[in-house]
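Every protein chain but one is kept in place in this view of the complex.
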Amino acid sequence: ACNEESVTDETASEEVRTIQVTTPPTSKNLSWQTPDGEILGYEPDVLRAIDEKLEGYEFNIQAVADSAQETGLKTGKYELNVGGFYPTPERKEQYYVPEEPNGRSLIKMYVREDSDIETLEDLVGKNITPFTAGGGTLQVVLDWQEENPEHKLDLEESSGDIPYAQRLKEIDSGKYDAFVGPANLGQNEVIEELGLKVRGTDPIYVGETILLIHKSEENEQLVEEVNQALKELREDGTLSEISEEYYGEDIFQYEVTK
Amino acid sequence: MDAPNTLEIISLLLEVAHVSLIILVVSAVLGLLLGSLLTMINVKDIPVLKQFTVVISSFTRSVPIIIQLFLVYYALPPILANFGIDASNLSATVAAILALTLYHGGYLTEVLRAAYKAVDKGQHEAADSFGYTPTKKFFRIILPQVVPVALPGWGNALIHLIHDTSLVFALGVADIMGRAELIAAASFGMNQVTVFITVAIIYIIFTFLSDGMVRLFEKKTRKYKLDSGLNARGM
Amino acid sequence: MLNIQNLKVSFGDKEVLKGVDLTVNKGDVVTFIGPSGTGKTTILKCINYLVEPDEGQMQLLDVSADFKNINKKEILQLRRNTAMVFQQFNLFKNKTVVENVMDAQITVQKKSKKEAYEKSIDLLEKVGLLEKENEYPSRLSGGQQQRVSIARALAVEPEVILFDEPTSSLDPELVAEVLKVIESVAKTGVTILLVTHEMSFARKVSNKIVFMEKGKIVEEGSPEQIFENSQNERTKQFLKNYYAEAAEMMEATQ
Amino acid sequence: MLNIQNLKVSFGDKEVLKGVDLTVNKGDVVTFIGPSGTGKTTILKCINYLVEPDEGQMQLLDVSADFKNINKKEILQLRRNTAMVFQQFNLFKNKTVVENVMDAQITVQKKSKKEAYEKSIDLLEKVGLLEKENEYPSRLSGGQQQRVSIARALAVEPEVILFDEPTSSLDPELVAEVLKVIESVAKTGVTILLVTHEMSFARKVSNKIVFMEKGKIVEEGSPEQIFENSQNERTKQFLKNYYAEAAEMMEATQ
């Protein structure tokens, strides 16, 4: 018996591959790390659910900043990244991307309570807070701008180091008229906590978010299995459950905007 | 978790102060050694090697630290792998120390070189005339006169280093700045101002200590009364 | 014991020494005199290789070197057999008076601290600077610095001492003291090369005078030969003012 | 025209000048002699306030100042009425020879460049350094530096010139030249204060000799009085070596 056990142990450890997985550290509720090192949020929980399903892999989840995430993924330091990524041609070119999305991203506008801004068109001539450089939100707005050149918006970009809480205060104070951004980053909590006279509009965009996997022969199998796992998790309602837990609603209820 | 109050923020930040301190102290020491070595090569005008130091120091001084951190942590292991060196286990902390050492060393090269050149030629002549070996001359005569001139620049370099250690969070190292970001994120950035000001105060204390150390050395070297400077005679 | 052949030095494209030959015997006191800027300091600095000559050979004791391909060991040997008193003193700024005198003894000669200290105190007493033992050079008057510099050179008991205007900042009393010191050192067999513009000092201290002009040795000989029977017009002219002065003095003190 | 009362200076707790009184008339050439470290340089530096006295009053031309509360304007006036030749030369390292001589004329006296240049060339010729016009000081021999320093001081045509051992690095020929220059300057009514340890030079150049020791003026008088009829034992002893030398010279040149 002893003998047998040790043999199975060996084969098991040979087969289980440890995967370096990264997720953003400071994007509550999407994904964040507590001071004692716990990694929480929608994305980490989805990762854990996938990990449970995959027999031959073990995920080592780490929280690192976004530019480090993609740099490390490209050089092979990391194998798998999550972080509310939008699918883009460039990403598909550089990385393996499972067909099945791992989540939804809702983009809303945050405006003063008495504001009549409801759609992107209403932003013409308004003061919009700077967008996080190259973020998905900006891309969405730029795409819209391209289709609607007659409504010229005044768009600015910045590094995104100024936190959303601060941005919402700037709406409240009148410095800016609108803040456009992903709705999964705790805006509701901030508004409530600080008693801001700010409201969120209906989503102006609903998109799918994806996983990114380092391109290498070794990982071809991994992509397949992750894809399969995601499909199952989606179907059995696990993803919706996780969403309820962190966002207070099922993000999968929204139709993806074309 | 409830949003922590200021006292809790301070204690949370201080919990990881040792991480920042270790990175800081190790790269300060190694950087000083590297800087001294590069300076030596530079002032001795050793061919080829000198060109090499110019390249190193211009690169490490100019490229944003974050890119240097990425280079060491992400790009170095695959490059080394081509030469059969396995560095895939390079930890983020070690990578951070390596990058900061290179940066600090490159910076110090300029400080030390200038201070070295400020020493009067007659001092070299006098030591040479007695048959001091180059090493003896350096340690007994030249270095003590280089130090007072180099101290303020060294102080600057240390402060830059202190601030740049805060970037290692990008690699996932949990230093003070990293912890601060996490605390701020936990409250959706609502307490970011408090957290940032607390961090600033901790850094001010670090620089205060660092500058204090530099001042202490300055006091020690002031006894040489090298007779230079605007108020050499206290006027 | 010291032999120099065909010593040539240029700074940039300016030739400063134009082929100097010189022979010095053990225990000699050789004094260089000549107009300002002729290369007197430069000769002394070639002997311990502080200035790199373009050409020339030199034998000093058992070191025999061609300046064109002298090696590090030879240079160190040259320097350890000699000591120099600089025209601008060049005291170590970061060391006190007594440390200045002690340092080479400890560093180069590996003497014990105690031994070096005793020797230094002894020499400082000789040059009358005992009370300044713990001062830094920047706090000394010109004459005091010069005396420390003399003590520092004597402390290493070299085979050859190079004095570059060792009395330029000293008053007659001290000049007499230094004269005594140099004479007593010379008696122990130490060879002395000296640059001075004080002719009476040169005359008294040396057994050989070298008159230089424009990077060349114009005339050399015993003090009597040079001061009383110079055959060279240029030398005579150079010494004219000295004679005139002597004559005046005669008058005044008669 | 220059009057100093009760001048006291200390460095740290060491009193260097212990109450010096001095009166100098326009056109005087006053020479300070005395042992090394007595405070000769310090006196000169008090006159242009490079050293801050602890106590004392001074009148110089129309400036009348109490050193205890002298103001900036007075200091500047003192300095613009005087010029100094330093014992260590202190040439401006970042300027060529001719620029060293020109700079104060342009900066302080607001002369035109051309005018300053012409005056400088003139002076450089006088001290025999025309060919070094565009050299930097670090490239000069000791005697050359000293001569540039003299030219620089003369160039601003001050009311009072302070010479601190202006001939220490000069050979007899050049000493005679400098003597001529100083005499010609004195003739134009410029007042000269001078420190030297070359007694025969002091004797020839000055109309008043001040003998100092240990921060005090011990004796003062005309050269004849001091050199031939000194009443003071210390002065006599100090000059003993000078007499001995003169006597020897007499013998030798007879």
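Letters A, B, C and D mark the chains as written, and numbering starts fresh at 1 in each.
Here is the rule we use: contacts are C-beta pairs under 8 Å (C-beta built on N, C-alpha and C of every residue); 3 or more make two chains touch, one makes a residue touch a chain.
The definition used in the following text is that contacts and distances are computed from a predicted model.
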Matching the hidden chain's UniProt record against "Pyruvate synthase subunit PorB", "Hydrogenase maturation factor", "ABC transporter permease subunit" or "Dihydroorotate dehydrogenase" returns "ABC transporter permease subunit"
Touch assignment to the omitted chain, from D:Lys18, D:Arg79 or D:Arg234, lands on D:Arg79
Out of A:Lys74, A:Lys126 or A:Arg234, only one touches the absent chain, namely A:Lys74
Per the whole complex, from B:Leu38, B:Leu102 or B:Leu151 the residue touching the absent chain is B:Leu151
Per the touch rule stated above, chain B touches the missing chain via residues 54, 57-59, 61-65, 67, 70-71, 75, 107, 110-111, 113-115, 117-118, 120, 148-153, 155-157, 159-160, 163, 166, 177, 193, 196-197, 199-200, 203-208, 211, 226-233
Missing-chain contacts on chain A, rising order, are 67, 70-71, 74-75, 88, 90-91, 94, 130, 132-135, 139, 156-159, 161-162, 175
Residue list for chain D contacting the dropped chain reads 45, 48-50, 76, 79-80, 82-84, 86, 88, 90-94, 103-104, 107-108, 136, 138, 152-153, 156, 162
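Definition applied: only the chains that are shown with their structure count from here on.
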Chain A to chain B, mean C-alpha position gap in Å, rounds to 37
Whole-angstrom distance, CA centroid of chain A to CA centroid of chain D, is 83
Averaging C-alpha coordinates per chain, one finds the centres of chain C and chain D separated by a number of Å equal to 27
Note: in the complex, chain D contacts chain C through residues 11, 33-37, 41, 87-88, 139-144, 147, 164-165, 168-176, 197-200, 203-204, 227-228, 238-250, 252-253
Interface with chain C, chain B side, in the complex: residues 120, 122-123, 125-133, 136, 140-141, 144-145, 223-227, 232
Residue positions on chain A within touch of chain B in the complex are 22, 25-28, 32-35, 37, 62-65, 67-68, 71-72, 74-77, 163-166, 185-187, 189-190, 193-194
